[in-house]
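The complex appears here minus one protein chain, its other protein chains still in place.
In this document, chain identifiers A and B correspond to the written order of the chains, with residue numbering beginning at 1 in each.
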Amino acid sequence: MTVLEVEGLATGYGDLRVVGDATFRVDSGSVTALLGRNGAGKTTTLRAIAGLNKITAGSATLDGADLSRMPPYRRARAGIAYVQEGKRVFRSRTVEDNLALGTYACRDQARGRALVTEMYERFPVLAQRRKQPAAALSGGQQQMLAIAQALVADPVALMLDEPSAGLAPAIVGQVLDVIKDLRAHGLAVLLVEQAVDFALAAADRVVVLNVGRTVYSARSDDPGLRDAIQRAYMAEESELS
Amino acid sequence: MTDIIAGLATGAVYAMVALGYNLTYLASGVLNFAHANLMVLGMYVAYWAHSTGNLATPLVFVAAFLLAGLAGLLEERLAIQPLRKAGGSAELVTMVGVATVITGIISLTYGSDALRVPFFGPDETLVLLGTRAQPIDLIIIAAAVVLALALHTGTRHTRIGLAALAQIDDREAAQLRGINVSALSMWGFAFAAAVGGLLGPLLVAKTFAAPSLALVLAVKGFVVLVLGGVGSHRGVLLAAFAIGIVEALGARYIGPLYRDIVVFAVFAVTLLTFPQGLAGGRKERVV
Partner (left out) sequence: MTTAATTSTATGTATGAGTSTARRLALAGWPVTVGLVAALPWMGLSSATLRLVLLIAILSLVVSGLNLTLGYAGELALGQVPLYAAGAYTTGYLAINVIDDLLACLIAAVAVALLLGVVTGLPGLRLGGWTLAITSFFVVLLIPSVISVFGDRLGGLEGLNGIPVPTLFGADLDDNAFYVVVIVVTAAWFAVFRNIVVSRHGASFLVLKQSPVLATAIGTSPFATKVTVYALSAVPAGIAGCFMAYLDSYLSPLSFGLELAIVVLAAAVLGGATSVYGAIVGAALMEIGPLRITVFDKYAMVVYGVFLIAGGLLLRNGLTGVAERLGRKAKAAVRSRRGPAPAAGPSDAAPAGAAAVSFPVVDGLALTVAGVSKSFGGNLAVDDVSFEARPGQITALVGPNGSGKTTLMNLVSGYYALDGGTIRLGDQVISGLPAYKVARRGVGRTFQTPLIPQGLTVMDTIVTGRFARHRISLAESALRLPRHWRALKAERATGAQIMESLGLAGQAGTQAADLALGTRRMLELGRAIAGGSSLVLLDEVASGLDEDDVHGLVRVLTSMRDAGITILLVEHNFALVRALADTIVVLAEGRVIATGTPAEIASHPEVVQTYLGQGGDIAGTRVLADRLDGDPPDRDRPGTDRLDTEKADRA
């Protein structure tokens, strides 16, 4: 079932339009990867869905509800969880506080508390270090905390921006396992990645953006996929726009 | 000993200013430079009530609370909020502007002389543990302690306190976790301003009401804030008491003219000795 639907979305920074026509959908229990060169507008698209950048044209809907008019905190409460790149946790707060903050967007507080307990079981290291400030965690642990913080809000759709960046290969493998597990639990996952092999290992569907436009969209086992990605990464702007 | 109590009371006044800074900082990530001016505004509400007569003391407090709160709300909407994304020292400049406007309006209405407002409470000198003390001094000291404790509890043990702390760490990420940072800023700012105004009628009997008082309070409040650590309510309270005592003893033993010079010297030497502030020193990764 389609949960998050993005149709002809345009957005940017101030007068600068970065994304002109992004179109894709994310189903529950599946992972959609958004690929493309640096500057193709992947992160900007996620920011626009989360409400950090203004949607200037097109639409983004969650379970049929229009997101574009909601301020960011309402979108979070509506079920959009966005894990930004760079392991952005509240660095001066403890692990425990970070998870408590994650539940602010959860409509049912009892459910939020139950999810926190679940996260401690899923990531035992977070339970061990619950009283420590997030800044004291290693990069891999911070990434796990960032994901856990998003999950305790009991989201409908999870957006992950470069979850493997800056992580040791072994940790990248663990992140992949987490994503597969979330999919199995019925979550809709939207993934932005620069590491193509990682994205392909995680995703059911792949959407390729180029200069702010969806230029390719297919299942990840589509035979023409590798070629399409290759073209998007090599192509000069003029050829496609 | 009498000096010490008077010094503690002076310190308590500074503590109230600094706690106001803490509160606006927690709510919106900005230190409200005009906070002392809002407190002075509360003092003039008391003067106005006193000169027109017939306003019950509780109502004076309510009026001061509301007026300062409204001013704080306007300040946040007009001078802080539009500059959120600008960065740099723009909001420092606009807040100095707000402070100047408030002071300007007060001098325009009431002139620049210091005005006396009698204390609404008891004013006969008490003898406490063999020392003479003014009731108002004791009340002010108690009020500062209560305020600091209340803020400490509110920040550490409430949902809204945690949201405020998160918002200081990363405002954008706080929005993504479902926190309405814009409302938090606005109402937090207004509440801090209102509390500042509320304290005005209490303090005015000790300080008198004068437009020039705001800068003195603002500066001493910041001195205390820097020494005690931004965001640390307990640190600020202790630093304020210390500075109050230094000031009282300096005036007593070196001369009243040297009062501020002594405080400045102590402040400067402390900063040079502990460049991170007394409470600071938390080292984080640089790069």
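The rule is simple: a contact is a pair of C-beta atoms (placed from the backbone, for glycine too) under 8 Å apart; a residue touches a chain by one contact, two chains touch by 3 or more.
The shown structure was predicted, so the numbers you read here are calculated from the model rather than taken from an experiment.
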Option from A:P71, A:G86 or A:G186 whose C-beta touches the chain left out: A:G86
Hidden-chain contact residue, picked from the options B:S28, B:T103 or B:S232: B:T103
Selected residue (touches chain absent from view) among B:L115, B:I141, B:A164 or B:V223: B:V223
Chain A residues that touch the omitted chain in the full complex: 15-16, 18, 36-39, 85-86, 137-141, 162, 164-176, 194-198, 201, 211, 233-237
In chain B, positions touching the absent partner: 31, 78-79, 82-83, 86, 88-94, 96-105, 107-108, 212, 215-216, 218-219, 222-223, 226, 257-261, 264, 267-269, 271-272, 275-277, 283, 285-287
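In this text, only the chains that are shown with their structure count from here on.
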Inter-centroid spacing, chain B versus chain A (mean Cα positions, whole Å): 43
Chain A residues touching chain B - in the complex, by the definition given at the top: 50-52, 71-73, 76-77, 81-82, 84, 88-93, 97, 100-102, 104-106, 135, 149, 153
Sites on chain B touched by chain A in the complex: 159, 162-163, 165-166, 169-170, 172-182, 284-285
